[in-house]
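With one protein chain withheld, the remaining protein chains of the complex are depicted in position.
Here the chain labels run A and B in written order, and each chain numbers its own residues starting at 1.
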Amino acid sequence: MRLPRMTTITSLSLPAAALLLSLPARAYQFPVAMQAPVTSVGREIYDLNTIINWICAGLFLLVFVPMVYALWHHRKSIGHPPHHFHENPRLEALWTVVPFIILIGIAIPTTAVVVDMKDTSKPDMTIKITGRQWKWEYEYLGQEVKFISSLATSRDQVNNKAPKSEHYLLEVDKPLVVPTGQKVRLVFTAADVIHAWWVPALGVKQDAIPGFIRDAWFKIDQPGTYRGQCAELCGVDHGYMPIVVEAVAPEKFAAWMGQQKTQLAEAKAAASKEYALPELVAMGQKVYTANCVSCHQANGQGLPPAFPPLNGSKVVTGTTAGHLDVVFHGRPGTPMPAFGPQLSDLDIAAVVTYERNSWNNKTGNSVQPREVAALRNK
Amino acid sequence: MEAVLNDHASHHEDHPRGLMRWLTTTNHKDIGSLYLWFSLLMFFFAGALAMLIRAELFQPGIQIVQPNVFNQLTTMHGLIMIFGAIMPALTGFANWQIPLMIGAPDMAFPRMNNWSFWLLPVAAILLSTSFLVPGGAAAGGWTMYPPLYIQGGISYDMTILAIHIMGLSSIMGAINIIVTILNLRAPGMTLMKMPLFVWTWLITAFLLVAVMPVLASVVTMLLTDRHFGTHFFNAAGGGDPVMYQHIFWTFGHPEVYIMILPAFGIISTIIPTFARKKLFGYTSMVYAVAAIAGLSFMVWAHHMFTTGMPVAGQLYFMYATMLISVPTGVKVFNWVATLWRGSISFETPMLFALAFVCLFTIGGFSGLVVSIVPVDIQLQDTYYVVAHFHYVLFSGSAMAIMGGIYYWLPKWTGHMYDEFWGRVHFWLTAIAFNITFFPMHFLGLAGMPRRIPDYALQFADLNRLESLGSFVLGASQLIFLYVVVKCIRGGARAGDRPWEGADTLEWTLPSPPPYHSFTVAPAIK
Partner (left out) sequence: MAEQAHYYVPPPSPWPIVGSVGILSLAGGFILLLDKVAAGPYVMALGAAILIYMLYGWFGSVIREDRAGKLEGQVDTSYRWGMMWFIFSEVMFFGGFFGALFYARVFTLPYLETAADLIWPGFTAHWPTAGPGLPEPFTPMHAWGIPALNTLILLTSGATVTWAHWGLKRGRRRQAEIGLIATVALGVLFICLQAYEYSEAAFSLKTGIYGATFYMLTGFHGLHVTLGAIMLTVITFRVFAGHFTPESHFGFEAASWYWHFVDVVWLLLFVFVYWL
């Protein structure tokens, strides 16, 4: 029985060694541990995980060192006779009570962290985060600044037609910018299905539930860029819904906020202008690539039947009003979202015009931003 | 198995031959074999889906399947493994073993027993053909959370109906098992003299009867939300998507124990046999199983910590969940104490049992880690969770099932299995399993969410390693198939009691046992 002797030990030591390896060493390059936390809650979570891993490792050895000893010394092949003993009330009470006490030991510090984590009172600012299929919308409450943040990695990279960038799948067009050293309260909701906003370094993961409000908070110590992604299965592009948080010093944040407000005013002015067809098509293509390709595809063929083609579609080649209505209000009960609340008047006008004049669709007509504004004000 | 059973179907058997035998059978052994074969088929089907998943995850970028297909694969892999592979396999053991172990002539309701099985292929047809309908199979995850699940096409309805049918099958099967155990024990076999495997199944069957109807109710609500305009899970109508999760996990958490308790029973049978020693603490093992089952009804929301429940809710569910580790610990300690000062040998079933104790414990520890709310906030819906439940479901349930098959094959077929290939199967499975799933702990800690077809570059190396491990793991299961088929077709005669340390009733019968085993009830001292 040479085979089992040797291999039993391997089978036991392998996972044991691996478990030890899983203990979070503070080496952040090699992905075996949690990401380096940058908030107080994040650090508390990190330390709790470390402590519990050590306790588990200790208990593991406590159980399996005797087991391996028995497997080695109490083998039949070396003629060890069975000793017929069973039931020992004292021992059994011991191994029931001791784990219970250990659990109480774990529960006490954990309770404090839970209470701290859930304490969203007295924030310095509040940001409303809305999950949409498949992008995040950020609104600085009380500031009128609101924007959509979506994946910046190109489809070519995903389809292996271009080299993958450094932050492949973890980069967005517009990051969430927050000040350091301030308590930021986040309120979450969703427009369609459940999403989960997760940035590991901040120690925040919260489901965004359509129709309901949930909240969480963080206070970042040092400036930096922190990346995460959606953590709740939300449909076909669940894996392409990253989050980037840029923490900057408060004065830089104020400047950024001022800049946002100017841009908003400019965009408002731009929306009142009249645009030529080619101009709208050019702008529309960008909007389409950012918002529509994952379902309707770059060639407009869609992925029927869930995602119908736009090329040759009756809606797209029909009246402008009907087409605009579907894009603006969405199709309830299908994955087609309402883009009205997500995109600016100009963007909607541009993307509708683009769809009407691309692939085999040659309507030759355009939609102007003021028409979208009229629909919005209805 | 057919050939063998026909071989020994002696003169007093009068059952139809060929296909009609299997379609109309009321014999617990036939039905047990049907369950086990069905389970093996589903195991390979869902395993093939897993191979595709791992092939896609072999490197970053989209190579093999598009994201929508990827989501179908993960969803169906989960559903089929749970409802098609693990649960039917354990029910197969129940059918074969419970009447043998308690000295009963058959199951209490032999005809209903047949229907319990033959509903499963109906459900399997609905699930497997759902890949072929427009839009492909359901892609909303095996948990079927709304509102995402409301968005899908026809295959989503097929999945819901399949779940209804599997639920019907499970409820009938469970009632049959409960009544058999309570009413058909041989004279003198008191409850506290029953083999532990029978005890675990009694408690499991109770859990099944209690929670499968709850699952049926909640997927019915999904169906009416999808087609009849109800607003159970839609805030606009005063419903709540989180309500679905609460009701689902009221089923779902006991379901976890439905898949592990009979595995505990198998392990608690194998270890004493090969340690040649009685189980250390039979009574405390029974109480531990009962305690785990009782607690399973009180902890469901630990699957939902990130939904954002009030602090009191989070604390309650955390404390209750942590408590489960006490009875689970009792079981592990008991197994180790059973080994202590035994006379241990290492046949294939024992190897699986020892690996179970070790690897299931790792799954238990990672379970303790994710019961801690703040840590769970980081780990929920990451690969850490994937690692955790594969440690309890694969190296827990599935490896216990494999061990159980090796253990009882000699009894069922009358032949010894091929020990060499059995061990090869074990070592390849155990090693490849760890290579596949252990690094997932790291990925989860490092921030890789589950259910994504594509991932950031820092996760690439570990994913490649896992994929390689999984291919070996998948391929080694073909050895399992080979050993099982070979054993059925022939091999050394097993004798009535091939394991000298085995002491339950089935070993008093010939191998294979006669078609109707205990026509006269054995007396139990």
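Observations
By definition in this document, contacts are C-beta pairs under 8 Å (C-beta built on N, C-alpha and C of every residue); 3 or more make two chains touch, one makes a residue touch a chain.
All of these numbers come straight from a predicted model, not from anything done at the bench.
Here the chain not displayed is in touch, across the complete complex, with A, B.
Only one residue from B:L52, B:M243 or B:L468 touches the chain missing from this view: B:M243. The residue touching the chain not shown here, chosen from B:A94, B:I150 or B:M212, is B:M212. Those residues of chain B that touch the chain absent from the view are 14-16, 20-21, 23-27, 103-106, 108-112, 114-115, 118-119, 121-122, 125-126, 153-154, 157-158, 161-162, 164-165, 168, 171, 174-176, 178-179, 182-187, 209-218, 220-221, 223-224, 226-232, 234-240, 243, 246-247, 250, 516, 518-521.
Residues of chain A in touch with the missing chain: 128, 187, 189, 211-213.
Basically, only the chains that are shown with their structure count from here on.
Remark: chain A and chain B have CA centroids separated by 31 Å (rounded to whole angstrom).
Taken together, the chain A residues at the contact with chain B in this complex read 1, 3-4, 7-8, 11-12, 14-15, 18-19, 22, 24, 31-35, 41, 44-45, 48-49, 52-53, 56, 59-60, 63-64, 66-67, 70-71, 74-77, 80-88, 91-92, 95-96, 99-100, 103, 106-107, 110-111, 113-115, 117-118, 157-160, 164, 166-170, 188, 192-194, 196, 198, 200, 203-207, 209-212, 214-216, 228-240, 303-306, 333-335.
The touching residues of chain B, when paired with chain A in their complex, are 60-63, 66-68, 71, 134-135, 139-141, 145-148, 150-153, 234-236, 240-242, 275-284, 306-308, 310-311, 314-315, 318-319, 322-323, 325-326, 329-330, 332-333, 336-346, 351, 354-355, 357-359, 361-362, 365, 368-369, 372-375, 377-378, 380-382, 423, 427, 430-431, 434, 438, 441-443, 445-447, 449, 451-459, 462.
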